[in-house]
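A protein chain is absent from this complex, but the other protein chains hold their places.
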Amino acid sequence: MAEPIVLMGLFNEVDPAADALDELRALGISDDEITVISGVPYSHHALGRPKPWERLPFFSLAGALVGFGVGIFFNVGTPLLYSIRVGGQPLVPIPPSAVITYEFTMMGLIIATFLGVLWQSGFPTYSPKHYDPEIAMGRIGIFFRCPPAKEEQARAVLARCGAEKIQRAERRPL
Amino acid sequence: MSVQTESLTLVEAEHRRKLLLDPIPVEEMNRTILRAMTTTGRGYWITVAILALLVLIGLGGAWVYQMIWGMGVAGIRRPVFWGVYIANFVFWIGISHSGTFVSAILRVFKAEFRRPITRASEMMTTFALITAGMYPLIHLGRTWRFYWMIPYPNQRQLWPNFHSPLMWDMMAIFTYLIGSTLYLYLPLIPDLAMARDHCVRGWRRKLYRILALGWRGTEGQWSHLQTAITIFAFVIIPVMFSVHTIVSWDFGMTMVPGWSSSIFGPYFVTGAIFSGVSAVATVLLIVRKTMHLDYFLREEHFDALGKLILVFSFAWTYFFFADYLTEWYGGEAVGHQILTLQARGPVAPLWYTMLATNILIPWLTLWNKKVRTSPTALLLVTLGVNVGMYIERYIIVAGFLTRNRMPFDWGAYNPSPVELLISIGSLSLFVLLYALVSRLIPLVPVWEVHEGQIAHTLRRIGRTLVPSVAEME
Partner (left out) sequence: MNREHKWTMVIDLDRCTGCQACVVACHAENNVPVVGEEEVLRGRAMHWIRIARYWEGEYPDVRARFLPILCQQCERAPCEPVCPVFATYHNTQDHLNVQVYNRCIGTRYCANNCPYIARVFNWFTPYFPEPLTEQLNPDVTVRERGIMEKCTFCIQRIRRVEERARAEARPIADGEVQPACVQSCPTEALVFGDLNDPDSRVARLAKSRRRFRLLEELGTEPAVIYLKGGEAYVGAD
């Protein structure tokens, strides 16, 4: 059997793009085979796409817990391990400990969120992928895998919905 | 043409003066930004050269001199053990609240006018924190041993003292610096990708290619990025509050008369936002002029910033007065000495200047839209605010230490040339970093502006046209 090809349609506005997505789905191309790449974020509601499950908040929470643990170690662990008395204060003073523990929790949260973005998005990645530089100029690009038999129809759908550019998608180095 | 249509045209023209109601093709916006980023005239390079020279003299020369000969080359003495360096430190931490306020608080409150200015102000935060972070090193008697404050396991079985507000400082500033840099970087990625795709010059292409991390803009990538930006926005606000509160607790936790005030936390945070937002206005006025960003930075932005500055002037005055009145009314005898020092002592001219620039001038001018939208007037007012805020920090740090409970041990403080050179060096470093990086990364987040323009429409309500913002998320 012939290999499926990847087609690309570039749109200027979100309405024609959403129409095109509907018609492509009617053509039998499933959502899994479609990738929408845009210069500004569009919610999945606007595009009519399935809801993504965002795991990032769990990364952040994990980071916050790790940070909290580090803070507890510094405030409770180190004075108990190596005790030095100062100013008539207790060895593990609760109000000052709260400050440091809070800062470490926040630090953990922040770093984990950033690393989570990198992990989830697969950054950094420079190998060639389907992309068009026009997208950065505010376009919406619909990339989809299409069996060669349906290529004509798919192109017609894109043209009918008002795509600016219709062509076989190229893998460009990023 | 009927009277109605005519007036509608006028109304529409009036609304189109706002950036988000005046869309142009994205290509044009991107081109403007790329041009601003890559254009460096002769004036620019002369400025950079002068700044680099000042940094070399101040930090390379004067600071090294101080490390070799000892802290005695500065003007500090017993009992004024902290002087200009700590005043500078607190000042720069205050400036650092600029970015977070604009890009985080305004984002959380969905204030749309923040869109073109988030990056320019977030850059100010990062560089102000770098500048501020040098001062805890500069003021150390044995700077080369600063690493003992870093908690790491060692063979001496010693950990730093977490009871100390200076350790809280270190952790808070480090957290804020990391947070602010990452918060600057994350929304920058799509713009870096745009620069990667459309910037012609060789070394720039390589740089943006690496920094853009392979961004394309798929739904997954946008979802992760937007979730991260939202988390950052909400998280960095309490961090921002905690940072300046902790810096104020360097003073608040002590027994020094005038310092040991429980209102220092909120007072300093409010003062920081006051001085930070004024600094944002100053920098944006300069950037708009020198980088030709008139399309992006319009009257409405400076109008909004001016109103914010006035509001924070009220807030600052409230906290200042609460602190002052409490000390005046029932404070110890030494507290009265401190109030006299400000009203009639050697620092009195500075104190009155501060009252003028922080209270009198903003209250008399910023209520007026003409002042807020006039570049020269706003520049003068905001520079004045920062001069006043610096004086406030100077008086609190150096001024209050001259008076204490043992009058035999009072002492005057006079800043020395070394302190002045280092101060100039660090200010030049801030401006230099800003000047260099503004030509390395796109200064305005075009994708955010475009996003805003998509969301804004003019809607007909009754006989008039009204701007309407869609909730795109």
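Letters are used for the chains, namely A and B, taken in the order the chains are written, and counting of residues starts over at 1 for each.
By definition in this document, contacts are C-beta pairs under 8 Å (C-beta built on N, C-alpha and C of every residue); 3 or more make two chains touch, one makes a residue touch a chain.
Note that the structure is a prediction, hence the values are computed from the model and not measured.
Only one of the listed residues, B:97, B:163 or B:298, touches the absent chain: B:163.
Across B:188, B:236 or B:253, the single residue that touches the chain missing here is B:253.
Contact between chain A and the absent chain runs through residues 84-89.
Although one chain is not drawn, its touching partners on chain B can still be listed: residues 69-72, 76-82, 136, 139-143, 145-146, 148-149, 158, 160-161, 163-167, 170, 250, 253-256, 401, 404-409, 411-412.
The definition used in the following text is that only the chains that are shown with their structure count from here on.
Chain A and chain B, compared by their mean Cα positions, are separated by 30 Å. Interface of chain A with chain B (complex): residues 14, 35-44, 46-47, 49, 52, 54, 56-57, 60, 74-75, 78-79, 81-82, 84, 86-87, 89, 93, 96-97, 99-100, 102-104, 106-107, 109-111, 113-114, 116-118, 120-127, 129, 131, 133, 135-138, 174. Residues of chain B touching chain A in their complex: 25-27, 30, 151, 157-159, 161-163, 167-168, 171-172, 174-175, 178-179, 182, 186, 190, 193-194, 196-198, 209-210, 212-228, 231-232, 235-236, 238-239, 242, 246, 447, 450-451, 454, 472-473.
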